[in-house]
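Missing here is one protein chain; the remaining ones are kept as they sit in the complex.
A and B label the chains in the order they appear, each numbered from 1.
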Amino acid sequence: METKTLGELAEYVGGKVTGDANTVIKSASTLNRAGQGDISFLANPRYVKQLHTTKAGAVIVDKARDDVKVPQLIADDPYYAFMQIMVLLHGHREHKKIGVSTHASIADTAKVGTDCDIHDYAVIMDNAVIGNNCRIYPNAYIGEGVQMGDNCIIYSNAVLYDGCKLGNRVIVNANATVGEDGFGYASYKGVHHKIPQTGVVVLEDDVEIGAGCGIERGTLGDTVIGQGTKIGDMVAIGHGTKIGAHCLLVAQVGVAGSTTIGNHCVIGGQVGIVGHINIGNNVMIGAQAGVINDIPDNKIVLGAPAIEARQAKRAYSMIQNLPEMRQNIRNLTVDVEKLCKMLGVENEATEKQTKK
Amino acid sequence: METKTLGELAEYVGGKVTGDANTVIKSASTLNRAGQGDISFLANPRYVKQLHTTKAGAVIVDKARDDVKVPQLIADDPYYAFMQIMVLLHGHREHKKIGVSTHASIADTAKVGTDCDIHDYAVIMDNAVIGNNCRIYPNAYIGEGVQMGDNCIIYSNAVLYDGCKLGNRVIVNANATVGEDGFGYASYKGVHHKIPQTGVVVLEDDVEIGAGCGIERGTLGDTVIGQGTKIGDMVAIGHGTKIGAHCLLVAQVGVAGSTTIGNHCVIGGQVGIVGHINIGNNVMIGAQAGVINDIPDNKIVLGAPAIEARQAKRAYSMIQNLPEMRQNIRNLTVDVEKLCKMLGVENEATEKQTKK
Partner (left out) sequence: METKTLGELAEYVGGKVTGDANTVIKSASTLNRAGQGDISFLANPRYVKQLHTTKAGAVIVDKARDDVKVPQLIADDPYYAFMQIMVLLHGHREHKKIGVSTHASIADTAKVGTDCDIHDYAVIMDNAVIGNNCRIYPNAYIGEGVQMGDNCIIYSNAVLYDGCKLGNRVIVNANATVGEDGFGYASYKGVHHKIPQTGVVVLEDDVEIGAGCGIERGTLGDTVIGQGTKIGDMVAIGHGTKIGAHCLLVAQVGVAGSTTIGNHCVIGGQVGIVGHINIGNNVMIGAQAGVINDIPDNKIVLGAPAIEARQAKRAYSMIQNLPEMRQNIRNLTVDVEKLCKMLGVENEATEKQTKK
């Protein structure tokens, strides 16, 4: 762990200091837990009050605030600056250099690059190709003919089925499955016949796959996760689906097969997306939404069925008013019937109708 | 990979050819990616336009179309014919014949049938019985006393807890768990006491379990997945639940304990079904539905709470109209109050009510 002054950190992230630039910073912490030697940050306005009570050594903010007593590091994007400082002070997980274990199972025809760590009981099947500087954790399974670039990390018990292709710097977390057969059956006279799934899964550079995910291989083409896309835990991706670059899919999302998703999309937790549709670029989908139609570029949607977000927020929050609305309609109907009868007007809305 | 003429394929699937029956077919592909030597198919009307632009060597369709330029294979059920041709041309995954690895852990009291492949670091515990011609992939775990029929495939890191029973031709995908304890606790004075789960899981013939699933064992009886039922990725089945034959459960479905589901049901992705209910035969449940009551045979339901599908489609899509409906009610109330006051009628619906 490194120790830096606030001034050094500001220089590192291209920010400015308000207060004592010689403040010593050893680590990062949240506003309410930080103490002397810790730097904290404000990225979510929900926590703005904690700026005034924090005991942090310094805070990263987007603009200097007179009412904050601790030294401030002013950065255009405080969360990005925080990330940079986290990497500088704490670094990413260090992987023990163990080389290739004699208790790993590596097929004679497999190729393993230089500087790889292949742990005990990891299995690499025939004709698999592992790039340089990869970490394959215990009990991970690399299927026949898998191709993996450089600097990949495959955590324990992750499974890559035969033929899958990984770019560079791909991370697959524990117990994730990549390339299992797509859920494809032809149902004939009530019996479901398995269709061979001839595609593979392609994980492009810098993809991260969460723990316990399942990314199905395609039936006729490949399932593709685009460059830099990050996928949370227990996400299910259907066969032949293509997800663009730099998307975020939060935990427990399900995307059915043969759907196309553009670049820079953010998909909230537990969202479900049907198969065979097209979702554009820069689309945001709120948690638990159910998406059943194409979505054009730059839309924000939520709800099940998903609709434009501003409308959805009002509409879905109004479900709780339904009993009251229904009562109002009944009251109106009584009144209108009375009025119509009094005036001899034939009326359409009747109490009978509203009660059926 | 086999090569066939279109005529041979038509004969194989019991169909007819329109166009050149000598067209050589090497593989199958989608309409928009297929080229010379590929056969494609139309099963989803969404793709009918692609019939006119496809560069496929031939297409499988349900009736001859004059406006399609490439040779056609006419089949009663194009998707079933496509499946048959996929199996013929591509075949299912080939499993390397490796026999029983000396790096597998097989208890002395376990029995392994003939022609099995037991891979490195697979574990077979005491008194387990494995049928003939089974494939147990690396790091799979077969618990004590598990009984498995013939021709089963257990992929890497799948776990079968003690005592589970598998029929013939059962497939369990990677990282799936079968037979873990049911989520059963007796809560007493605020503390949850674990109840022994004495049942097991029974997977009948031809069942396929998706990657990352969890199929709980029963508390007092068995959890049963009926013959030919196919379960997608990350599906959770509760303790003591019984699912009939030839069902399809798409990814991320959750079925709570002690529920009974009939035969030939299709349950969409992310559906949740409560415990202790009965679902009939031939029931279809739309994606993300929430099922809280019994469903009789042959029903199609969707929505949360789930209702009959035709009604649900109209009703759930009308949630987006709630703000407008509420405004209309308010406007009506203003009008009706005015009318009532003018005519000296006592009115039930008042602006005051609708605003509360």
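Here, contacts are C-beta pairs under 8 Å (C-beta built on N, C-alpha and C of every residue); 3 or more make two chains touch, one makes a residue touch a chain.
Only a predicted model underlies this, so the values are computations on that prediction, with no experimental measurement involved.
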item	value
Listed residues B:V100, B:V129 or B:L220, member touching the removed chain	B:L220
Identified contact with the non-displayed chain, of B:A21, B:V129 or B:V274	B:V274
Footprint left on subunit A by the chain that the document does not show	27-30, 33, 44, 46, 77, 79-80, 82-84, 86-87, 90-93, 96, 103, 119-121, 137-139, 155-157, 173-175, 208, 210-212, 228, 230, 232-234, 246, 248, 250-252, 264, 269-270, 287-288, 304, 316-317, 319-323, 325-326, 329, 332-333, 336, 339-340, 343, 345, 347-349, 353-354, 356
Where the missing chain touches subunit B, by residue	105, 121, 123, 125-126, 139, 141, 144, 157, 159, 161-162, 175-177, 180-181, 183, 185-188, 190-196, 198, 212-214, 216, 219-221, 234, 236, 238, 252, 254, 256, 270, 272, 274, 276, 290, 303-305, 307, 311-312, 314-316, 318-319, 321-322, 324-325, 327-329, 331-332, 334-336, 338-339, 342-343
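Basically, only the chains that are shown with their structure count from here on.
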item	value
Distance from the mean Cα position of subunit B to that of subunit A, given in whole angstrom	24
